[in-house]
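One protein chain is absent from this view; the other protein chains keep their places.
Presenting chain A:
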């Protein structure tokens, strides 16, 4: 029997407000991305030209294929740039609102710190810090739940990868103290 009278409700206390002002429009981001891609195409194209983008006695030189791809990428980016510049006159969509940007940064900054900390403390300690910190600070979840979840998840990952499947992960001083 279907139990459609039962509902699953999950609330999001930190949901972004609907009326949050726009930080940047999609059109502007498209222009920036096209300019960056154009610069990348020029850089890679130059490097391939320098490596050799023509023919020698053995056939196409190493830069031949990627050089023409750089030209295609440059052409596509230039076309995209013109389209984005022309479309900018019309009403442009919001790329991200201030509330959304805050939430994206709330994930991105901890992830960046996680990658940085991993180099010094190893993957498992960094994972524990990321999960517990994120759950507590961003999700406002009870401290004991955050610490327990982080510990269990990190332990499961350690047993799965390092012990069971022998996939070696970056280690730090804590693992060294335990002789791993």
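Rule of thumb we're sticking to: contacts are C-beta pairs under 8 Å (C-beta built on N, C-alpha and C of every residue); 3 or more make two chains touch, one makes a residue touch a chain; residues count from 1.
Here, contacts and distances are computed from a predicted model.
K.L.:
Looking only at the UniProt record of the hidden chain, which name from "Tripartite tricarboxylate transporter permease", "Sulfide:quinone oxidoreductase", "Nicotinate dehydrogenase small FeS subunit" or "Protocatechuate 4,5-dioxygenase subunit alpha" is the right one?
P.N.:
Answer from the record: the omitted chain is "Tripartite tricarboxylate transporter permease".
K.L.:
Even though one chain is hidden, which residues of chain A still touch it in the full complex?
P.N.:
For chain A, the residues touching the absent chain are 1-4, 6-12, 15-16, 26, 29-30, 33, 37, 40, 44, 47-48, 51-52, 55, 58-66, 69-70, 72-73, 75-77, 79-80, 83, 95-96, 100, 103-104, 106-108, 110-112, 114-115, 118-119, 123, 127, 130-131, 134-135, 138-141, 149, 153-154, 157, 160-161, 165-170.
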